[in-house]
Structures are given as C-alpha cells and as structure tokens.
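Some chains omitted; the rest stay in position.
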Amino acid sequence: MKFESKIRVQFYETDSMGIVHHSNYIRYFETARTEMLRQNGYSYASMEKAGVWMPVLSVTAEYKMPALYDEVVSVYCWVEKLRGASVDLKYEVIGEDGRLCVVGRSSHGFTDPDLKPIRMKKEWPDMYEFFKKLEQPEE
Amino acid sequence: MKFESKIRVQFYETDSMGIVHHSNYIRYFETARTEMLRQNGYSYASMEKAGVWMPVLSVTAEYKMPALYDEVVSVYCWVEKLRGASVDLKYEVIGEDGRLCVVGRSSHGFTDPDLKPIRMKKEWPDMYEFFKKLEQPEE
C-alpha cells in the first residue's frame, strides 16, 4: 500500500538554482513516513513514548526532475521490506503535473531508547502486523 | 568588545532569489554568540553541563543588503546590556567588501535546566564578570 502525503514546497526550501535543495527531500521522506504512521494509528511521538525508536540506518535519493517553489508535491511512502528488527521504506516524490521528481529509500532499526534492537515480531506483534500490511512487493 | 566570527555562506543557505534566506541570519547569530562564548572560555556545551542555560527570549533582524553564495561574511557579536538574570546581544553581519548586510539583536535569560531564572551576579560571579567585559556601550 502506497501512502500519499501532500507537501507544499516552501520558499526557504529552494536554493539559488531556483529549485528545492536536494537535502530537503530527505526531510520530505521523514514527513511522509511519520504521516503514514500517524494515519495508521501509530504516531512516531506515541511510539517513542511506548519505548520504540526507529533510528535511520541509511538513506538514498535519486534526483530525476526538480520540484519547484509553491508546487504541491505528492510524496508516496511504503514498506519495501520488513525484517524482524528493521524495515526498509521507499519513497516517490511526484510533481503536480505527474512527473517523477525523486525516488528514495530509508532503512530503520527498531530499538529501545538505549538503541538496543527490538524483535518486533515477538515483542510488538500488533505493530509488526501493521508494518506487514504496508509492505508492497516490488513490481 | 566586538567579537568577530567568519562564516562561509553555504549553497543550501541560499534561496531562489539567489541570496541567503533571511531566516538563516538568525542561525548565523547563534553561531556567532556560541563562538564568542567558546573563544572566551565558556563553551555553551560546558555551560549547559554546569547547569546554566541561555534560552532565547527574542530576536530581531534588519536586512540591509543580501549576503551571497560562497562569500565569507564577518558576524560581529557583542553584549549590549547585561542585567542580573538576562542579557541582550547585538550582531552585525558584514560582507566581504565591507558592506553592512544585517543588524540584529537577541535577548536571553539565564536559567537552570528547569528554566528557573538564575541570578548570575550572585550565583555565578565569574561568568557575570565575563559577560560584563564583553559589554559594549552603545555609541
């Protein structure tokens, strides 16, 4: 299931090339994944309170076409692969006219606040199932 | 005494007008005041460890001329007014060619980690004297 977040490009996110600075898509990814969690009943703030952290292990972004000031981009997010103690998410940023702007991926561990790995399947079966449902087999 | 910090304008700090985005000067002020503290033996990190916080109560910035990508600006910082439990700092951002870019001010309380005011003069006389020496009477 691909979850869509709509994000308005802000002026302060552009750079002097007149386009969104490439570092800001990494922030759009964060907005999109927290929105996906929240809309499915697991806000990241509440997960943190429950003692489940999702530190970022890696990110990648491929820049295809620039997003522009004032444009409302759609950021699609889905689970690419769920493992016992980590998850890979994927992202697509689509411009207002439907063009593909950016493709990305982030990997996250599931840890406690001391950054010790949590075996989700065992310790948080509900949350594991929730992520499982968001998994999207690669086409 | 005006303390000078040199800051190279980064590409990601510019906006699509081709100049430094106005919000970033507020960050330059922060860099300049922490550098002033550090160079005088009071790094903000060590102050926090000692239990002295300096939360920002207000900021102002007047934009005269834009700073440009790749330029090394000089950010001057000094103490405008020291009070018992708060301090006003002033800033000037000067371009490579000597033009005045931005004038600013920030006010800070002195507090403990619970944000209760600290009477600097009484409780931290050394630090009070240090700030006193940085005070610069308005011309």
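In this document, chain identifiers A and B correspond to the written order of the chains, with residue numbering beginning at 1 in each.
Convention: contacts are C-beta pairs under 8 Å (C-beta built on N, C-alpha and C of every residue); 3 or more make two chains touch, one makes a residue touch a chain.
On a predicted model such as this, the values are computed, not experimentally measured, just so you know.
> Beyond the 2 copies placed here, what is the full number of copies in the complex?
For the whole complex in this structure, the answer is 4 copies.
We take it that only the chains that are shown with their structure count from here on.
> In angstrom, rounded to a whole number, how far apart do the mean CA points of subunit A and subunit B lie?
Inter-chain centre distance comes to 35 Å.
> For subunit A, which residues count as touching subunit B in their complex?
Per the stated touch rule, the residues are 11-12, 14-19, 21, 23, 69.
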